[in-house]
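Take this structure, written in structure tokens, and hold onto it; I'll ask about it next.
Every protein chain except one is present and positioned as in the full complex.
Note that the chains are named A, B and C in the order they appear, and that numbering of residues resets to 1 at the start of each chain.
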Amino acid sequence: MDAFLSAFVSILFHGLAYAMILYVISVGLSVTMGLMGFVNLAHGVFAMLGGYVMTTLMNRYGIPFGFALLAAFIAVALFSIVLERLLYSRLYRAGELEQVLFSIGIIFMSVALVRYTWGALPQRMVVPEMLRGSLDFGFRSFPTYRTFLIIVSFGVIAALWLGIERTNFGAQVRAAVDNRRMAESLGINTSKLFTLTFALGSGLAAFGGGMGADILAINPQYAQDYLIYFLMVVSVGGLGSIRGPFVAALLLGIGDTACRYLVPEFGAFFLFAAMMGILLWRPMGLFGKA
Amino acid sequence: MKFAKFAAIALAATILPFASAMAQTIKIGFITSYTGQNASVGVMMDKTVKLWMKEHEKDLPAGVKVEILTRDDTGPNPETAKRLATELVTRDKVDFLAGVIWTPNAAAIAPIAAEAKTPFVIMNAGTSAIIPSGGAPYTVRVSFTLWQSSLPLGQWAAKNNLKKVYSLVSDFGPGIDAETAFKKGFTDGGGNLVEAVRMPLATQDFAPFMQKAKDAKPDAVFVFIPAGVQATGVMKAYSDLGLAKEGIKLIGPGDITTDEELPNMGDVALGAITMFHYSAAATRPANQAFLKMWQRDYGANDWPAFEAAATWDGMMAIFDTIKAQGGKVNGEKSYSLLKGWKTDNSPRGPIMIDPENGDIIQNEYLRRVEKVNGVLGNVEIETFQTAVKDPWKLLNPKK
Amino acid sequence: MSALETQLLCKNFGALSVANKIDFRLEPGARHALIGPNGAGKTTFINLITGRLTPSSGIIKLAGEDVTALSQSGRVKRGLGRTFQINTLFRGLSVLENVFLTVCEREGIGNSILRRANARKDLLEESYALLESLHIGDDALNIVRELPYGKLRLVELAIALALKPKVLLLDEPAAGLPSSETAIVFDTVQQLPKDIAILIIEHDMDLVFRLANRITVLVQGTVLVEGTPDEIQHDARVREVYLGEGDHG
Partner (left out) sequence: MIFKWFNAEQGSAVERFAKRDRLNPLELLPWILAIAAYYVFPSYLPLGSQILLTILFAISLDLALGYAGIITLGHAAFFGVGAYSAGLYALHVTGEPLSGLVVAAIAAGILGLLSGLVILRTTGLTLIMLTLAVLLIVQEFANRARPITGGADGLNGIAMLPIFGVFRFDLFGHTAYWYCLSVLFVMWIFGLLLVRSPFGRSLTGVRENITRMHSIGAPVRRRLVTIYTISAAMAGVAGALLAQTSQFVGLATLGFERSGEIVIMLVLGGIGRIYGAIVGVVIFMIAQDSFARANPAFWSFWVGLLLVLIVLFARGGALGIADNLVALLRGRKK
């Protein structure tokens, strides 16, 4: 019984940490897909860049973890604005196939450029002294960094949800996801809204990528390696939804961890089967619009 | 100044074709992974080849040139590897095939080498069965087998009071070799292998596996993953989950504390015990000289690991073979020269290619991660066994 | 027996009822108009009949046969054809091919792989003749995407006619057309064989009264009134809820 409980707690904890990272990275993708209808497979590139910016600032310039993470958020958000204005915006009206190909192209280019700039080795993530080791909660101990990661993610998520619910910008985003034409006729500048949302989503991805560098190692293949996971979160959660991906990320994070912990011989088999089941049951995702 | 250099290059370019037409050019087809999983290892092997050429091209007999044809097999991708090897022997007519990180790739290339009668020097892939007990025609290995390190490690663990060990290996040929070999050495010595888990090859986050290992409360965790990026992930999980604090040791073949990744791992790696044939921190003169050259060319923070050592030795073997034939190489002759080739001058100590089957014979060192001059290194504590032949072949003489 | 009949047809989107117990009969050879203010559920009604939407309850009959559970293609095979309010064409294909594909489906050779499609000259000739009759024969080989809007409406109509339907549902066939092309549309409709039953949604009241011999008024998913053009014109309720608004008359 004790072993069972301990396994349960282990799975829940690691699954939660994994889920938080997946969610923070993917939520922007969900909103941009819902808002602009853009199938952006290259979303992981922003997370990867976030990781690179953060680790470079920390390792090469000795900038503290927190600042480096924030800088990654800002830098990638700004960079994504350029990309959105220059390239993505041209393809909002294009078909899915074009969008898929375009974003695969972006992934390919990023793999080569990142490799050229930072080399093939994964980036070293030196966790600050105070976040190393493990925390003793009495009944058992947990790795400090992952505990920190879960808490910070919850903070970010709370801020995001409040922002979407309470601010004017959030209201505009919600209106545009619901009905773009209606929003436009109400005088919302959707083009500007797209750019800002895209930047916010990319920035969040960078934040997640940086913070999660410990779990999803920052390397040139990053955008490709984890693509499927980000897409799973978004498609199972439901496009355009903010909360759907949260549930999906929890399912995925905890499910994946449980599979590895309990039935490593089956790998991710159950996970993919479950995704297929959910998508067949609800093609628009758990929280998608029918 | 610039113009002079340009003129010299232009001149060389005009003359060179004629010069090389007269000289004997020996081609080495070098296959490794420049992209995909573990591209970093491919890059390191490539650096080794360049370093070797720079240092030793002058040692070739007069008029003999060596040309390296590099090919990218893009990771554990045997079809590609096989095609590249076929093209190298049929189209480019190479005299040697060399390199190869991944076991499945090496296994796919070996039959090509045999059919084309072109010697194939494996510089990394470490599954025993690539070279069966009777040898694989035209294939030799200068790297290692997992049995060579994991069997003695199991024996050591049994003798050193590690009663319960939990095993975590990557689910592919070498991982299974490591697990089987360790289990044999360990359980024959009276140890208890509590659980043997095989992790998917592409695993990145090892925390769930490590957590389960921790929950099983063993004396040590035995780990094998392909050297390179994953080693850091393993160490991270080991550290974060506080296994060390619970007194659970981390042991394994040298892949888990591979030299080029050690600086990435941080102090948590301190004390990890591994059994292996090469360490960049080894003090023997041949290694010190090798290390000095390496860091001279690639920077003081760049460490060659066992893949570099094997590539280095492999180049040495090929060059010795060329020299022995006076520059006119022939596949059959090269293969017979490679079998039984030996040197005392390898960075890893004395080595020899088994004349019976073409696999490597080398020493196994027990190492512990310690700080040397402020840098983490695999310090060799003792030469655990000398002249180790691949134990798998001794145990499976018919395979 | 009616060519088309619905009984207590209902469709709800959540709490919103877009079709409410619609009882409707389209007699053989009828020229029947369906009118009503925007959002009255006219297009929804057509989508229910064709099977694009599944009704929440109620029955749909074609020539007396219950087709409620049939697929769209099953209903088309039983003689149901339609046009769309918003052009729904094979934009990347030529005009001729738009019609030709339709003819092939009607002839039931869409599953055949034994011979070249284009070798069916008879069907090609038929398709081309249909285009000629709509005055777009010259555009036969042009790609639909590149044609002006007016001609697209005609292609839309051509496709529906190519099915040789017994019941034809026209969803604002002349929407957005200049008067010259509106004339072509209505001439064509008027010249159709008398045994075809036609249900037409149209906002242009002049056309409706010229063409239709029966009119149904739909308001908020409910049939308000049905009758001859004369009766409708003089119906007080219709004047109140519909003509009274003035912006469609």
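Rule of thumb we're sticking to: a contact is a pair of C-beta atoms (placed from the backbone, for glycine too) under 8 Å apart; a residue touches a chain by one contact, two chains touch by 3 or more.
Quick caveat, the model's predicted, so the values are computed rather than measured.
K.L.:
If the full complex is used, which shown chains touch the chain that is missing here?
P.N.:
A, B, C
K.L.:
For a quick check of understanding: of B:Ile112, B:Ala231, B:Ile322 or B:Ile361, which residue touches the chain that isn't displayed?
P.N.:
B:Ile112
K.L.:
Give the residue, chosen from A:Ile81, A:Leu101 or A:Ala175, that touches the chain omitted from the document.
P.N.:
Selected residue, touching the omitted chain: A:Leu101.
K.L.:
Determine and list the subunit B residues touching the chain excluded from the picture.
P.N.:
34-35, 39, 70-72, 75-80, 82-83, 86-87, 89-91, 103-104, 107-108, 111-112, 115-116, 127, 171-173, 200-201
K.L.:
By the contact criterion defined above, which parts of subunit A meet the unshown chain? Give residue numbers in ascending order.
P.N.:
Touch set of subunit A with respect to the missing chain: 33, 39, 87, 90-91, 94, 96-98, 100-102, 104-113, 115-116, 120, 224, 228, 231-232, 234-235, 239, 265-269, 272-273, 275-276, 279-280, 283-285.
K.L.:
In the whole complex, what residues of subunit C lie against the chain that is missing from view?
P.N.:
Residues touching the hidden chain, for subunit C, are 50, 52, 71-73, 75-77, 82, 84, 88-94, 96-97, 100-102, 104-106, 109-121, 124-125, 128, 137, 140-141, 159, 162-163.
Definition applied: only the chains that are shown with their structure count from here on.
K.L.:
How is the touch graph of the chains shaped: line, ring, star, complete or other?
P.N.:
Its topology fits none of the listed shapes; call it other.
K.L.:
Taking every chain's C-alpha mean, which one sits closest to the mean of all protein C-alpha atoms?
P.N.:
Checking distances from each chain centre to the full centroid gives A.
K.L.:
If you average the CA coordinates per chain, which chain's centre is most distant from that of subunit A?
P.N.:
C
K.L.:
Let me have the rounded angstrom distance from the C-alpha centre of subunit B over to the C-alpha centre of subunit C, please.
P.N.:
From the centre of subunit B to the centre of subunit C is 73 Å.
K.L.:
Counting only residues that touch at least two other chains, what does the list for subunit A look like?
P.N.:
As it turns out, subunit A has no residue touching two or more other chains.
K.L.:
Indicate the residues of subunit C shared as contacts by at least two other chains.
P.N.:
As it turns out, subunit C has no residue touching two or more other chains.
K.L.:
Which residues of subunit B touch subunit A in the complex?
P.N.:
36-37, 39-40, 42-43, 197-200, 202-205, 207-209, 211-212, 215, 229, 232-233, 236, 239-242, 245, 260-261, 263-264, 266
K.L.:
Which residues of subunit A touch subunit B once you look at their complex with the stated criterion?
P.N.:
Per the stated touch rule, the residues are 3, 6-7, 10-11, 14, 18, 115, 119-122, 124, 126, 132-134, 141, 143-146, 214-217, 219-221, 225, 257, 260-261, 264-265, 267-268.
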